[in-house]
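Excerpt of the complex: some chains, original placement.
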Amino acid sequence: MTDQLASALASFDLLLAVYLVAITAEAMSGALAAGRRNMDIFGVAVIAFVTALGGGTIRDVTLGNYPIGWTQHPEYVYLVLGAGLLTTLVARYLHRLQRLFLVLDALGLVAFSLIGCSVALNLGYAPMVVILSGMITGICGGILRDVLCNQVPIVFCRELYASVSLLVCALFLIMRSWGIDSDINTLLCFIIGFSFRLLALRHGWRLPTFSYHGRWD
Amino acid sequence: MTDQLASALASFDLLLAVYLVAITAEAMSGALAAGRRNMDIFGVAVIAFVTALGGGTIRDVTLGNYPIGWTQHPEYVYLVLGAGLLTTLVARYLHRLQRLFLVLDALGLVAFSLIGCSVALNLGYAPMVVILSGMITGICGGILRDVLCNQVPIVFCRELYASVSLLVCALFLIMRSWGIDSDINTLLCFIIGFSFRLLALRHGWRLPTFSYHGRWD
């Protein structure tokens, strides 16, 4: 019995569970962004889909990793569409959950980044591409959401977000090169990346910005 | 003689004919959108191309369906570029043809959706992906047009349009699972989808919209 339990727990894929929570949270954030533009519920569904699954799609297209993830997992599509549409019903209560959202989003950022690294590693890409693959997965969903909502992507001007993804990806590759066990590596990346993101939020850490107002272009 | 005529008529591919009319109409709508932004004729050509052929391109890239359609049919490219440029010459007379345009666009929406479904079916994708493939083909050209013209995609806030695509794709799959002959299936999808779109236009049917003005994000 104990063996069965241990085996069941071992086969429970923590990264997958976090991933499912993360795409749900991302889909809801996409739905809220669509609501700020007064879109209809079809627009809400598209923005939810793109925010949650767009980063992985751009990664797979860039790396030539066919078939693309969600085409093999229609249940992910149902999940994000359902989460997006549900958001339109419960939006008025969501502001009480803002902190929970930020926590889920931080978990998701780390999970997306690690999954992106794994995909590129399995395809045999160079370390630089592995890191970019992690960052594309973590960030491009939000970029697509903002482009479709006709605004400058907030990831280009906000608290440390992309930097967390970069840190997580680099850390994962470095610990991997040291021969650290994959599960321990993943766990350490989660602890460090998650803490770093929450600290950045709490203290409003930002990267220096660059302002240029020269007349020519 | 009658046999020859029957065979000639049979080999006349109605779906292809509607497709060619549809990409022409889409290219012209793209050119008009470019004209609203005072683009030069190169910009007009790009927006015409992207509006007409961009949806199929995104579908093929997403499904890994290489080589992409228009790269094997340069005549489609000539057609849409020609239609886009011609539009700059005849734009002043086009407002008289607005109703014709809406009819052609409605036909095109159904044709694009059915073609998108067929492509995904032939590649062996799951039903959910088949439906999304049809909708991507039907809708993404207009989304790209609007993003390049720096506005929120109108398909996210207008009369039932994406919903027509969804209905057509779902209907096609359901009738196919019932074993209905492919040609009859296509014809029924056209009749129902086309009528639904025209009714939506005439009566201003819209999906409910979602407005959210919470302060956090």
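Per-chain numbering from 1; labels A and B assigned in written order.
Heads up, the rule we're going with is that a residue touches a chain if its C-beta (ideal position, glycine included) is under 8 Å from a C-beta of that chain, and two chains touch if they have at least 3 such contacts.
Note that this is a predicted model, so its numbers are computed, not measured.
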Total copies in the full complex, given that 2 are placed here: 3
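The rule we apply is simple: only the chains that are shown with their structure count from here on.
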Whole-Å separation of chain centres (CA-atom averages), chain A against chain B: 31
Interface residues, chain A side, partner chain B - complex: 29, 31-44, 46-47, 57, 61, 66-68, 71-72, 74, 77-78, 88, 91, 94-95, 98, 147-150, 154
Complex contacts: residues of chain B adjacent to chain A: 61-64, 125-129, 132, 143, 147, 150-153, 155-158, 162-163, 206-217
